[in-house]
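Left out: one protein chain. Kept in place: all the others.
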Amino acid sequence: MGKIKNFSFGIIILIFGFWILNFCGCAPKTTSKITTTITIWHWMTDREATFQELAKRYKTKTGIQVNFDLYAPSDAYSQKVRAAAQGENLPDIFGLLGEKRDFASFIKAGHILDLTPYMEENNSCWKNSFFEKALAVNEFSEGNSYGIKAGIYGVPIDVMTIQMLYNKDLFSDLGLNPHKPPMTFAEFLNIAKMISAAGGSASGGKAANMQGLVSGWGEVWMIDCLANNYAFNIMGEDKVLATIKGEVPYTDSDWITVLSLFAQMRDSGLLSNGIITMVNKTAEQLFATGKAVFAFNGSWCVNVYKGMNPKLNYAAMLPPKVSDKYPMRIWGGAGSSFMVNARSKNKAEAVKFLKWLTDRDQQAYLAEATNNLPANKDSLSKIPNILAQFADDMELTTHPNIWGVSEFPAVIEALDKGIQSIILGEKTAQQVASEVQKIKERELAKKVNRNS
Amino acid sequence: MKNPVYYKTKKITVNLFIHLFLLSVAITCIYPLLWMVSSSLKTQETIFKDIALIPRQFHFQNYILAWQEGGFGRYFLNSIFYSVSVVIGIVVISSMAAYAFSRFRFPGRNILFIMFMAAMMIPIPGSFVALYVLLNKLHLRNTPLGYILCMINVGLSTSIFLLKTFFDKLPRELEDAARMDGCSKIGIWWHVAFPLAKPVLAVVVVFNALNVWNEYILALIIFDSRKFMPLQVALQTFQGEFVTNYPLLMAGLTITALPIIIVYLLMQKYIIKGVTAGAIVG
Partner (left out) sequence: MKFKDTLENYVFVLPAVAIFSIFYIIPFIWVFQLGFYDWDGILPTKIFIGLGNFQDIIFNDSSWWQAMRNAGYITLIALIFQNTLAFLLAWACDREIRLKNFYRVIFFIPPVLSEIVVGMAWRFIINDIDGANILNRMLISVGLPQLVHNWLSDPKTALTTVALVHSWKGFGWGFLIFLAGLQTIPRELYEAARVDGANAWHSFRKVTIPLMIPVIVLVAILTILGTMQAFALIIGLVGGELAGHTSVPVLRILASMRYSSRFGYACAQGISFGVVLVIISFIQYRFSRKYRQA
């Protein structure tokens, strides 16, 4: 009998312990009546320190406490935001990762404040301080296909572009002029052949096992990016958008040309099989340590390469063009953006903070501290040379989030996976094109059925 | 008849092969650990250039840096707290339930057991969102208790499964003896079955400790206050969105791996002690 008593006693202790735990957890219920607090959720580990510094400065200036909460990596952050959205527990300010259609859904669900009135007051003073392209990603235009009322819903805090980079020292080693990157696709392939010839020898030294182009093509979106860039170059923006709308099939000869570019890159030795097993960080590591001649990466890489190899001698270049008919376009625009929670109790203060954050001085500080391009037009003064090269090509940027139409995810996935197959040598451009088109037609039919 | 020398040589050769086998597997197991430690002693600039296993320079300060930058102190304690609570909770709850499934008859026994088994087999994608909303409604969302209860649930099915299998194998003589001595059901469980299940319980402890120790997505989603976050979150500090500080990350991972190895070292003794054979015979 005593044993039962002991046991029940033990259970009671356990339950009591749990109960105490519960109260350990509670935050003090007294919200500070003196200082307003703004909570911001973000995923940018690299900028956490800089953000904390900016929060300190803002507090000194206005007395308002700003809490930056970091949740990394970005995948986990995304899930947290979506869970909090379901629980209607979003913070005052947060960033949104993902496609434009997700952005649209958040707006429709009432989570995001329409910032247009704030942007346009005082003669659009705030609006005009940004690069046009940076704002475009956060904007929904008149008559957009997402059904969102036209306006600006987010604030960019930096911009980025995705371009090609080349290693100047390796260029010299190959006997090429380090100040003249390849301008045309044909030149690009020629250099590739030179790299293969030099790297074929297992004699060691710098040339052994040198890679042509490295990029994180294990992460399929980067493949999508380059394919899209070349699509714009070969058939022009209108035809690309028409394809997305379903008016032009993927089996069109222009698209087959785009797809066959990857086969050509593979055959010339520019790409190795291994490129599909790389995440972007692996590709960055290879380029930083001088094992690859070219890289396809975004302007954030400046910070990465600096950390791994400050002596890296490299420069940016546009993807070498295939055709002269249409301009080569690159992806770019807002890097990261913040949105205001429409249900927040501190809306006005939140907007004020974002205005301060994107002001000239703060943007300059942010850009300098984290080696990223500022979103504010006037803050370009202190960025390093290499970053300026990325900024130079801003007018050529485009981005899926500004086209006003979205391709079906199943189609994008089929396209990217198909290109991976082409690089592996398993499928031809024609095969991939017809497979993608089949899926496109299926999705279109589904959409029609859904709407009827 | 075969002479003693034959048997002796045979024994030595067999042992030799066994040792070679064990040693070669052991080497493949140690290697990544060595690689991790050696990487943690290099710098961000040299880590990909110097690929030798023994670094040219030993940067022990990486460990201190990692501890400080990652804010390891608080998160470490949190993780220990969560692991201990969850393990205690699971050991008690699942061994009680497994014992009941194994020894008792009551209506619904089979159905309940099948449900637990099914939980092992049917993963719920997006369960994080559901748990978030659920905990919110129970006002347990940003609390350690909520997290601990969720983690207990995660390990419940497998632990019950492991324990029931071993309870099934257990001969009933000892329990019958105890019952004839007038012991109650709970008494039998606590004094007879529980101690006998030590080997399996040790496995359950290690399994759940490892799961809780390495978990972090659920913690990230349901905790808003940094002060509740477990250790894995600290590791994320070194894996920036763009820049990964590899040496510090490796140092952090080494620090993280140590406690679990210690838990294992403690528990594996129980697995070895096993059942005292004498008590069963007769």
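We just call them A and B in the order they show up, numbering each chain from 1.
Methods note: a contact is a pair of C-beta atoms (placed from the backbone, for glycine too) under 8 Å apart; a residue touches a chain by one contact, two chains touch by 3 or more.
The model shown is predicted, which means the values in this text are computed figures rather than measured ones.
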_For the chain left out of this view, which of B:79, B:94 or B:208 touches it?_
B:94
*Which one, B:66, B:200, B:234 or B:248, makes contact with the chain that was left out?*
B:200
*Identify the residue among A:194, A:220 or A:256 that touches the chain left out of the display.*
A:220
*When the complex is taken as a whole, what residues of subunit B touch the one chain not shown?*
15, 18-19, 21-22, 25-26, 28-33, 35-36, 51, 92-94, 96-97, 99-101, 104-107, 112, 115-127, 129-131, 134, 149-150, 152-153, 156-158, 160-162, 165-166, 168-169, 185-186, 189, 199-200, 202-203, 206-207, 210, 214, 249-250, 253, 256-257, 260-261, 264-265, 268, 271-275, 277, 280-281
*At which residues does subunit A meet the chain that is not included here?*
75, 78, 82, 85, 98-99, 101-102, 105-106, 108-110, 209, 211, 216, 218-220, 272-274, 276-279, 282, 285-286, 291, 409-410, 413, 417-418, 420-421, 424, 426, 442, 450
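Simple rule for what comes next: only the chains that are shown with their structure count from here on.
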*Residues of subunit B defined as touching subunit A within the complex*: 44-45, 48-49, 85, 88, 92, 128-129, 132-133, 136, 140-145, 148, 183-184, 186-187, 190-191, 216-217, 220-222, 224-226, 228, 236-237, 239-245
*If you look only at subunit A, which of its residues touch subunit B in the complex?*
3-4, 7, 14, 18, 21-22, 24-27, 43-46, 48, 69, 71-74, 76, 79-80, 82-84, 86-87, 89, 281, 285, 288-289, 300-301, 303-304, 307-310
